[in-house]
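The other protein chains are all here in position, but one chain of the complex has been omitted.
By written order: A, B, C and D. Residues from 1 in each chain.
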Amino acid sequence: MSEASLLIEAPPEGGQNRRGFVLHTLRHRPAAVIGATILVLVALGAILAQWIAPYPLHQQVGPVFAHPSWHHLLGLDDGGIDMVTLLMWGARVSLVVGFAATLVSMAIGGAVGVLAGYFGGWVDTVLMRITDYFLVLPDVPLMIVVAAIWGPSLFHIIIVIGILLWTSTARVIRAQVKSVRERVYVKRARALGAGHTRIVFTHVLPQVAPLLIANTVLTVAVAIFDETALSFLGLGDPSTTSLGKVIENAFQRAAISAGAWWAIVWPGVLVTLIILGCSLVGGALEDALNPRLRVAHLGARTFRLRPLVGRGQDAL
Amino acid sequence: MSKKWLAALPLLVAALIFATTATGSGSSSKSGGTFKLGTASGIDSLNPYVAFNQDAYSAFEYIYPILVQYDAKLHYAPFFATSWKASNGGKTWTFKTRAHAKWSDGKPLTAADAAWTINTDVKYKNGATANVAGLVSHIKGAKAPNATTLVVNYDGRVNPSWVLGQFQQYAILPQHIWAQHLGKKGAGLKTFPNSAPIVGSGPFNLVRFKQNDIALFQRNDSYWGPKPKIDVFGLQQFSNDDAMITALKAHDLDAVESVPATTMKTLRKAGFVVQDVKGLDQTDFIINSNPKKKKHRELLNLKVKEAFDHAIDRKKIISVVYLGAAQLPSSIIPAPAGAGWHNPHLKTPTFDIALANKILDKLGYKKGPGGIRVANGKKMSYDVIIPTDVQSLPRTFQIIQADFAKIGVQLKEDALDSTAAFDKMAGSNYTYQGFDLAMWDWTALIDPDFMLSVVTCAQWGGWSDSAFCDKHYDKMYSQQQTAATPAKRRQIVWQMQAYLYQHRPYLWLANDDQVSAVSKNWAGFTNTAQGPFNELNISVLTSVHQK
Amino acid sequence: MTAPLLEVENLNVWFDLEGGGELHAVQGVDFSLEPGERMGLVGESGCGKTTTALAIMGLLPPSASVAGRVLIDGEDILAGGEAAMRPHRWVDIAIVFQGAMNALNPVRTIGQQIVESLEIHDRGKGAAARARTGELLESVGIPAARASRYPHELSGGMRQRAAIAMALSCSPRVLIADEPTTALDVMVQAQILELLDGLCNDFGLALVLVTHDLPVVAQLCNHCSVMYAGEIVERGPLDVLYHAPGHPYTRMLFAASPDLGMGDAPVLSIPGAPPRLDRPIDGCPFRPRCDSSFAACVERPHLRGVGDDHAAACHLNEMVTA
Amino acid sequence: MRGTDYVLKRIAFAIVTIFVAVSLNFVLFRLAPGTAVTNLARVPHATPALRNALKKQFGLDKSKSEQYVIYLEQLVHGNLGVSFENEQPVSKNLRIAVINTLPMVTIGTLFSILIGTLTGVIAAWRRGTPTEAATVSSALGFYAMPTQWLGLMLIIAFAGVLPTGGMTNEFLLDPGFWQHLRDLASHILLPALTLGLTLYGEYTLIVRSAMLETLGEDYILTARAKGLRPWTIVRKHALRNAMLPITTLVALSLGYIVAGAILIEIVFSWPGVGRAVYLAVQERDYPMLQGAFLLLTISVVICNLIADLLYFKLDPRITE
Partner (left out) sequence: MSVDATVLEVEDLVVRYPIHRGLVGAVTRQPRRQVHAVEGVSLSLQKGEMLALVGESGCGKTTTAQAVLRLVDPVAGAIRFDGRDLVPLGSRDLRPVRRRIQVVYQDPYESLDPRFRVKAVVEEPLLIHGLGGSKAERMERVRDALARVELSPPELFLERFPHELSGGQRQRVAIAAALALEPDVLVADEPVSMLDVSVRAGVLNVLDGLRRNGLAILMITHDLSTAARFAQRIAVMYLGRIVEEGPAAAVVRNPQHPYTKALLSVVPRRDPRDRQRPQILQGETPDAVFIPSGCRFHPRCPVAIERCSIEDPALARPASAEDGHRAACLLLPARS
């Protein structure tokens, strides 16, 4: 009997196909399912704000800080603007800032990480030293300083957040690329005479992609968080309505003392939800990607004892 | 973590839990009690050559001798000076000062201290004392022939009300303290921190001061004037209105200097006395009036300015932004400034979009694409510089922007921090070429001189933010300083207001109220246009007392 | 008759799979061990040999469920679950794992780790425990002074020796060695095997050597159990297993290991791969790879005696005896 | 000696980082709109003479490189310049602010590390149980809340029960020691709690995954095989090893502590460094901002250095 024909029955061993890894994780981890649902709902509300928001963004529809009512489910803000409308548009700006800043930081962090990890040697040393410097510089104060100097605008905020958040991405990606680079199949490709571009794009990047995605999602959370902080410090763009700006407006007009808790509670809840969504999705992806989390030799739960009837394989 | 630390933690936790049960307790009260006032701005510096904030000047009012003060009707009343007269055709002023006054360290306080302060300020007015230079303008020098006589010499005839207006804001410093800190060319005057406890001579002694936090004043029992009824006055600074109002509600504060309009209703409901007084702060819409302006010269056209003025819905601004706690403005000198300086004949421009459109149509500025008018071949689309630290402006801008769209004028927000905003408006070398429109606010003083000065040509490179420069106006300005009688001065001041009303370097938006809140446990607490803690006189804190 | 030192009876282990379902990793394993006996547990990767070792120690992960009995001196130590097993660990049965680098805590010294096991089982405290640690290290060929070294400061062979010294600290009666020489060089492997040999001889230690390497077992053990697909398919004295195997798998496994003395004789691999254990298996699990399967193999064979102290699970034996 | 090289390298790195930050600081603030002159010359009737005098006073008439050298010289002497706001030395303003900030941040951070470690260990230990789900989701929940918002929520919740602003009740003119301590503690509670709550979530997650990674190591299996009790294993084997990544990550999150402190000090009117930064931003008091930024950077760098050295002490494997 030929060996090969038998091999068809060979069992899948270890390892797993990384194709569709992200989708698979999103579907099979409860945390990721919850997180993704939150994000999709918020994103839908934000994207469709133009069409489904109940009122125009800048229209005063009632008295300042009017109570929640049937017409305005979440009440009105300090300009007499409908909170539901504000939250939709605010989420839109916050998400745009979050994603755009993340894109900037991913581009920098991804490039630095791949270059440092792949080429190693002095390239690695130089890039990692730079990364280390950025890593110890306190982000938010630096953002404050730069935003204060450049002046408040959405574009500046995106750039400022983007150019300060890339460090952790660079480190994570570098570590991963370094390990991929040491994988035998990359060595084999090198021994075959494959060029750097080919190796990076066909072997390294696809392998790093899920981690990059996980990192992106987590960075979005940080970027949105930072945006609310900058807005709160009065460094936000006054001509746009981000969630941070909505909180800051309410805070400036003493919403709490005015008894208008809805003007400050809801935007905060929404920010929390978005960040929570990102953290859940990103965290689940990271957890799924970390092989060291798969086994635990110690836990509160132990193996179970089963009664046994019969012998050997008959015993079930 | 070391074991020692772990042992200390329960202690720490216990201390924290213990702490929660022990709040709000204890004023170490003597008979008069402690009056605790909350403020959002606070004292920026205790050095008069550095201080900028109103709270600082209010503090000086209570701790330093000042020649004159305002009475309840905002007329001049004796303070450290008991009487005054002009001579030498109005060029020399002689003040009689209090006898037997003492500084808080026991050293005698005499007219010599006043003369020294004035001479020092004149000497270094282009350097270290620039901050107060405006208050000693036209002064040649001062002398103290004896302990109770101060003679001040001017370079020309000066108007009496102007002179007293200047001295009302002028703190006399103890020579024996400050003379030690002159330093090189007086530079030491600015760097002297003047930290608490301060040697002063007012109804209160400043005994404790923490920047951005607290200023504590103790009653000065050796004070030569009417004694306060309270023992201690505290001014606590909050960076957060909510925290401040919460503290007031929890009776950690007795009063709040300036409460946000949004909380007036809830505070009244909670049983606090909310005093709503017409204030001196006005927000304005600035039109670059530089006669040498290069771009968008249509903005120099008085008709255009008039049209803009009619397109501003001030009532809406007042209801949305100020929740009603503001007045319709009409002049550079707000009505509450008192003593008749405000020109009552000036009326707030009406909100009339149709009229505004008619004026612009008449000028031939046709609407182009997007409904935006075209003037001199250029779209009437302007950036409006808005300083980010004036909290009411973004909302106000939104309202104006929407209405201006209806008259075919596009406004775009250019939010900058105040330094950057001012820099951009002044442009390089103070040429005022780089901006068209802006928004800001001014806080008027009781005496009209300062407000009227900001639109003089001489203020280019100084306070000017509209670049208004007009020979005729400048002439009137110097005339009011030297007018022989108060009535004559008032007449000129009214003329100047009317002239500005017509030339519109500023379109006045709202004149917001000064709203304070005080606990019902206190009596004799009054609010003024400058707020309860003010630089007008010492009446509020000397009359406030426990019920 | 006294009970054997260690007796494993009808041991079964299942693992819950992540996507649902379960995997029957160990299926009715039986064996017993007398003092001084050395047994090899041999099989391909995934055949359940390490799982069996872990099950005996009660070290299975929470996803596992287990049935059967593990008796020490006739007492079932498995019945009480993890907690009941604890007092027997190290005192009755100790284990040495495969990668000694990872089996030792990198931030604690070798000495500390040995002292710790002495202390928890009340075999001495403080200075006494440290003195005993020195002796133990000397007995595996490590100078006592190295007790203060960290694992990373020792070579692979030394670490494995230290792990053995630690396993011997409470004088266990059974030592399970799970692939103790994999990843070590041949010369070091020989050193370790010699050490184990000496320990068994000198202390009457019973040894279970878990490995995939038949020649190693052949050199060190007297008995061997061959596992395939979770079951023991043959067991008996090694001599018999090599010269008269009762199961084609054993025969083919020997034939697949090259030997220095074999000359140009063919080395044959076993085609195919072991069956998946998360699905029911019809008939003999080895049938698809077997070179001598026949009609009866659709029935699942059971382990049955085929000679003195020799048992195999293969229908071929029935034909012979029948 | 073991690791002299490592220690020297870390110290050298810290020094170079500080130098880079110092230089960055110089460059950054030269880009700021407006100079000391435009700020200080905003007085009525400012004359060109005054402006020139100021220019000279602040050395702005010199070349950029000369200015840089002067700046470095001043730094060496602890001179951070003069605040635009109160024209006092920045270093003096900051010293007071730092003294105020330290107790609040310390208590908040300790609280977060304590709770974070505890819940992280529990989450890892109770893996796959509802306890883990509850611990992790509450940690994530607090982590996701914007710091300033959480502070405001606490103000809503505790208004009237605890003081919501300031550091002490300054109106206690001469409080006894215990009264002062009680007063301070009551004021510190809410801000420290806010800081602790926003930080702890991250630590829980870090500790949880560090613990899980450690619990997957073979030596844990060895420890179990040795017959150690589960909590003994957690204490003696798992936690010690999990401390390694935790140390680094806690050090790296110092930047966030600083950020949190800024927001919290604003919300609770705490007169510390964060509030000073905020006010400096509001007033565009660049020298103050510059000084505060330098101070924060240096303290983060030094804390990182300490973490590195701690790591070195914890991990015997570091030799070079």
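The definition used in the following text is that a residue touches a chain if its C-beta (ideal position, glycine included) is under 8 Å from a C-beta of that chain, and two chains touch if they have at least 3 such contacts.
A quick note: this is a predicted structure, and the numbers were derived from the prediction, not measured.
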item	value
Visible chains in contact with the missing one	A, C, D
Of C:17, C:131, C:268 or C:298, the one touching the omitted chain in the full complex	C:268
Touching residues (missing chain, whole complex) on chain C	44-45, 155, 157, 185-191, 193-194, 212-216, 218-219, 238-239, 242-243, 252-254, 256-262, 264, 267-271, 273
Missing-partner contacts on chain A, residue numbers	2-4, 7-8, 10-19, 183-185, 187-195, 198, 202-203, 206-207
Sites on chain D contacted by the missing partner chain, in the whole complex	4-5, 8-9, 12, 320
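FYI, only the chains that are shown with their structure count from here on.
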item	value
Far-end chain from chain B, centres as C-alpha averages	C
Where chain B and chain C are represented by their mean Cα positions, the distance between them in whole Å	88
Centre distance in Å when chain A and chain C are each reduced to the mean of their C-alpha atoms	46
Separation of mean Cα positions, chain D and chain B [Å, integer]	37
Contacts with 2+ other chains: residues of chain A	148, 151, 234, 251, 256, 295-297, 299, 301
Junction residues of chain B - those touching two or more other chains	240, 242, 246, 249, 389, 416-417, 420
Chain D partner contacts - residues on chain C that touch it in the complex	57, 59, 62, 86-91, 94-95, 97, 99, 102-108, 116-117, 120-121, 150, 152, 163, 166
Residues of chain B touching chain D in the complex	9, 12, 15-16, 18-20, 22-24, 26-28, 34, 36, 44-45, 47, 50, 126-127, 130-131, 133-134, 137, 187, 190-191, 193, 208, 210-214, 216, 232, 234, 236-240, 242-244, 246-247, 249-250, 252, 389, 416-420, 422-424, 426, 450, 453, 458-459, 461-463
Contacting residues of chain D [partner chain A, same complex]	13, 17, 20-21, 24, 28-29, 31-33, 124-129, 131, 140-141, 143-150, 152-153, 155-156, 205, 209, 212-213, 215-218, 220-221, 223-224, 230, 233-234, 238, 252, 254-256, 258-259, 262-263, 266, 277-278, 281-282, 284, 289-290, 292-293, 296-297, 300-301, 304
